[in-house]
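Can you keep this structure in mind? I'll have questions shortly.
Then we have chain A:
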Amino acid sequence: MPILENLWIIPLLPLLGSAINGLFGAKWSKAVVNSVALGSTGVSFLCAVEAVREFLAGGSQPFRKEFFDWIVAGSFRAGFDLQLDQLTVVMLLVVTGVGFLIHIYSTGYMAHEGGYYRFFSYLNLFMFFMLILVLAANYVLLFVGWEGVGLCSYLLIGFYFLKKSAADAGKKAFIVNRIGDFGFMLGMFLLFRSFGSLDFQTVFAKAATWQPEAMGQFGTITVACILLFVGATGKSAQLPLYVWLPDAMEGPTPVSALIHAATMVTAGVYVVARSHILFSHAPTAMYIVAIVGCATAFFAATIGLVQSDIKKVLAYSTVSQLGYMFLACGVGAFSAGIFHLMTHAFFKALLFLSAGSVIHAMGGEQDMWNMGGLSKKIKATYWCMLFGTIAIAGFPPFAAFFSKDSILFAAYNSEKGGKVLYGVGLLAAVLTSFYMFRLIWLTFYGENRYDEHRVHVHESPGSMTGPLMILAFLSLTGGWFALPALFGGKDYFAEFLSPVFGAAEAGGGEAAQSLEHILSIVAVVAATAGLLVAWRMYSKKVTRGTSEGVHKLLYNKYYVDELYAAVVVRPLVWLSSNVLWKVVDAGMIDGAVNGAADGAAAVGDAVRHAQSGNTRSYAVWVVVGAIVVIGIVFWPILHPALFGGVR
Partner candidate 1 sequence: MSEILAKYGFLIVPIVKVAILVFVVLTLDAYLTWLERKVIAHIQARWGPHRVGPHGLLQPLADGIKFILKEDPMPTGVDKKAYFFAPFLTLMLALTSLAVIPFGPDITIFGYTTNFGIADVNISLLVLFAITALGVYGIALAGWGSNSKYSLLGGLRSSAQMISYELALTLSVVGVLLIAGDLSLKHIVEKQAGDFGLLSWNIVGLTKGGGGFTQIIGCICFFIAAIAETNRVPFDLPEAESELVAGFHTEYASMKFAMFFIGEYTSMIAVSSLFTILFFGGWLSPFPATWTLTYYLPSIILVPLGLWVIFDGIRYETIFGRLILPGLGAVFAVLGVALFLFPTVNEVIQGPFWFFSKVGSVLFFYIWMRATLPRFRYDQLMDFGWKFLLPVSIANVVLTSAMIMWRMK
Partner candidate 2 sequence: MISGALVIFFVLAALAVLGAVSLILQSHPIHSALSLILVMVSLAGLYLLMGAEFIAAVQIIVYGGAVMVLFIFVIMLLNAGVEERTNISKLATFAGVPLALALGGIIAAAIVRSSGHLPPPAANGAMSSTRQLSMLLFSEFVYPFELTSFLILVAILGAIVLAQREN
């Protein structure tokens, strides 16, 4: 059966799984819920693979099909259109594959949790929306997926909704995303306004014909791109809207792995890459993207240095890695960005899941200061974690080495302020390797800082370690697409994506072969430096350091949350409670409503006396009416204006 022709099957399956679990799962045993959830995702993964096979077999021609009309209003059409090209292929495989692995992992991790069926229903629903987002062939449908994953993220962050912090985190994520979405919608409106359509094909085709705007010029495309990017910052946790992601760690760890590391948060990157034509026509927007990405990468890394919660560390690491991706897109190395997106999906999912395994082993403990010396007890987890760390730190031949390397290379080659970007990125890389190895040492080395009798550490079941190993393998080999590039060969990944990005891609150029070697060596050195510093500081240190000065500042995340609370939240609360509620709502709106009611009552009081309830009076009125009508009909002289009676 040609999957490519009915692409809708791929997103539909998770939806069905979600519906079935959500409706009937409450009654069913875990085994049944598992089979439904895993079955739906697994089959949809297989379908995706099959679809990709057909796609490649078909000479990898971009596939696009309009399945049915969804909204049609005048010239505007938003249909349920799905498309499949190289970019989609990457995203599709990442989403379904990693998603499937994380589903398997979850069966083990969530085994002892309540609301089992609910969790998997949400998870499947997320898969559905994510796939819609990835496969969508127009901005509107993409936005559906966009909002849908937001919803699922909200639901899953607040999964333990009895915990206030969890519920608040969920709300925070949702609201912050709203701000981004607002920008995104404005961007869509502007695009429709200027291109008369929101269909990728048409928009890009028309945009391609436009004259690229000059640097520093804020033309239509630029503004649209910036607005889209605002949405991206919200979804992908970039400055200044990153604040929700760390709090999102309140959710179950698999959720953090799937949604807040591997897939959803990369949606922003995907959108930017998808609309690369627009961006390449708007250098200003590109520059802003690059700067924001770079800044975020560094900024988040610095916060990550001092966090004591193992998941928080990973969260900030995620933010900074996303920063790298945006940096890549900003400097025009879209394929590099997507490349890093993929590798990041592998190793960050690996790290999160390992962390989850650790937490599982520690019986829910998340503070690294209460761990230590776990390397003996939970070997499998330890090795997986180590793989992930090496990978993210960027040691060859692990995945991130290649992806991050190509990003930094592109940044170095970018014409405007490339050196600065490169420098900051490199610094961020050092910090990355530092905090990651800090995590390793605090968690797995030194003597244990926890109560043996209370916590009894145990290795996780196979259902958890299995996916870990697969991901470990992937994060080792995931980068080897670009391996030949080092030795003068060509970057197969960029090659694969080139039909999509084509001209927009800012290639390093062959001349820079030697330069690339130098840069990669520098990167490895930087990573090693971070490793050494971490070793120096934490291999012996056993007590939680008193925090003052810079450390305090970082530990409190630059007081950004407090700042927002003071600048945005409190004024808003004051406004809504004192003005909008007391004045507008209670005063004007209620006043209008009650006023209308009172007016009606008054009129009724006035005229109700005509309603004597006495049939005879009514009869008399009827007689009067009859007289008037007959008079009008037969003696129009009474009313010259009216029709001329019977002739």
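Everything that follows uses one rule, which is that a residue touches a chain if its C-beta (ideal position, glycine included) is under 8 Å from a C-beta of that chain, and two chains touch if they have at least 3 such contacts; residues count from 1.
How were these candidates chosen? In short, all candidates are chains of the complex that A comes from, given by their letters.
If you're wondering where the values come from, they're calculated on a predicted model, not measured in any experiment.
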Selected neighbour of chain A [touch, this complex] from 1 or 2: 2
Candidate 2 contact footprint on chain A (complex, rising order): 612, 614, 616-617, 619-621, 623-624, 626-627, 630-631, 633-634, 646
